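One chain of protein is taken out of this complex; the other chains stay put.
Up next, subunit A:
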C-alpha cells in the first residue's frame, strides 16, 4: 500500500488535531457538545488519509482525478457544516442575549421603584 506524501501529512495533521481537541475538552476549554463535530471530522479525514483503497474507491465514485483532493473536499465539507452549525447556534445565543438584556432592564427599573417606595415610606414614618 502506497501512501502519497499529501495523504500522510493530512492524516498526521488530522490525528494531531484530534488529540488537541480532546485536550481542550479535558481542560474544559471546549464543551463535549462542540467537540463531537471536530472529533468526527478529524476521524473521517484521518481514515481517508490512511486507507488508500477506500479513498481510491470514493475518489473514483466522485469522479475526482487526484485522491488528495478527495481528502480536502471532505475536510471542507465538514468545515462548512461546522460553520453553519455555529452560525445557527450564535443566532440563538444572540436572541437569548436580547431577551436577557431586556429582562434585566425591567428588573433594574423594578428595583429602583421599590427603593423609591421604601424611601417614601421611611419619610412618612419619620414625619
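The criterion applied here is as follows: a contact is a pair of C-beta atoms (placed from the backbone, for glycine too) under 8 Å apart; a residue touches a chain by one contact, two chains touch by 3 or more; residues count from 1.
Criterion: contacts and distances are computed from a predicted model.
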Practice task
Look at the options "Methionine biosynthesis protein MetW", "Transcriptional regulator", "Phosphotransferase family protein" or "Glycosyltransferase family 2 protein" and return the one that UniProt uses as the protein name of the missing chain.
Solution key: "Glycosyltransferase family 2 protein"
Handout entry: Residue in contact with the excluded chain [from A:62, A:93 or A:109]
Key = A:109
Practice task
Name every residue on subunit A in touch with the hidden partner chain.
Solution key: 95, 97-98, 101-102, 104-106, 108-109, 113
